[in-house]
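This structure is in structure tokens; I'll ask about it shortly.
Shown here: the complex without one of its protein chains, the others still in place.
Here is chain A:
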Amino acid sequence: MQIGRRQFMAGLATTTLLGSIGRAGAQSTTLSAPWMGWPEEQVAPLMAAFEKETGIKVAAERLPIAELFKTLEVRLQARNEIPDVYLVDGPLTASYAARGHLLVLDEMLADDLERFLPSTLVQGTYDEKLYAMPLGTSTQILFYNKKLFAEAGLPEPSADPAKRMTWEEALSIAQALTKPEISQFGIAFENCNPYQLLALPQSWGAEVIGPDQLTAAGYVNGDAMVDAMTWYQELHQTHKVAPVGTFQTGVTQEMFGSGKLAMIVGGTWNLVGFEKFEGLDFGVAPHPYFAKGTPVTPTGSWHIGINPRTAHMEEAKAFVRWLSTRDAMDLWFELRQYPPSLRQIWEERASTNFIDPVWEIVQHELEHTATPRPATPGYREYEDFLKTAMQDINTGADVRATLDRAAQNIDREMRKYR
């Protein structure tokens, strides 16, 4: 049988017709908002509060973190009206803004910018324009298990940033707390992401990216970076005080919660995360630093941005404007305890939530030691390669060779932004 041109054209026409029927049926009146996969009860109340006030619905699609980034790539690169608004990871602001995926917010929030902590605005800014509004910020602190310290007869670390531990001290304490016979480790980093680990080379004095924000060679594989990451590797491979291959927050959290880990460097979200462990008695201390260098802490968090191609521009703007209000930010802090980006919340809660030593530490770090990740349009690529390199270093790969390869790969990808 021959399939003739006529049959072929008939098939094509049918397909097109079916397509257009589908199109006519799709009319949406809600804002589409890809969101982080936080538990439903930490997301829905925020959207419900906005709907109650304005009548505009927000369909928050809770996605696991890796899929959130991948999905945003696909949707944004499709360059159409979806999504309306989306969560922007602070350091990705430049990447989205450079590719035209974010609306400039300066005009809209012109009278409001004073209300934010300046350090939180930095990561939402690219090319001196604000593209993504900070919903909060973050810092990392040292959590320690009080029971394990008491058992080993060790004094608890001080919560005073002025008496901050050095990494050298932390190592010797970790050695005293490591007991291989019962699989107990002294210390761990919550995960293996550049967000958390870049504080090591930065405290050592390393510049982690070139001044043009596009050069990795000589920085990602610079001597200071190699030395600091060698120290990190020795923690796992030579001194064996840190567990190997625990790359995920969920896993290290369980180890700390079940008393198999004496100290963990982690974010403030652990305050909620550790609640599920009954009988866990933990204390907090500031992030350690290298004696030869300066204290540096990771920072940055989630921002919100508007897709410039949205078909619901007014509603999207209303949502972002509403999120910048005191009430919305206060509710958001109730739901997820990220250090707030509005000064007002800090002031209002100064005598209630923030008397805890944790928040005193957080406040100090945000003012003095918080160091944002590189503001490069290629942060996505930078982070991907560096994260893999850091995982390889954790499990014992040659440090210099690994970082050389990462630098080479990053530089290759950065070429498109030059």
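In this section, contacts are C-beta pairs under 8 Å (C-beta built on N, C-alpha and C of every residue); 3 or more make two chains touch, one makes a residue touch a chain; residues count from 1.
Everything that follows uses one rule, which is that contacts and distances are computed from a predicted model.
The unshown chain of the complex is recorded in UniProt as "sn-glycerol-3-phosphate transport system permease protein UgpE", chosen from "Anti-sigma factor antagonist", "sn-glycerol-3-phosphate transport system permease protein UgpE", "Formate hydrogenlyase" or "Heme exporter protein C". In the complete complex, the residue from A:E67, A:D281 or A:E347 that touches the missing chain is A:E67. Residues of chain A that touch the chain left out of the display are 1-3, 18-20, 22-26, 34, 36-39, 59, 61-65, 67, 70-71, 74-75, 77-78, 80, 82, 182-183, 248-250, 253-255, 257-258, 260, 267, 269-270, 272-273, 276-278.
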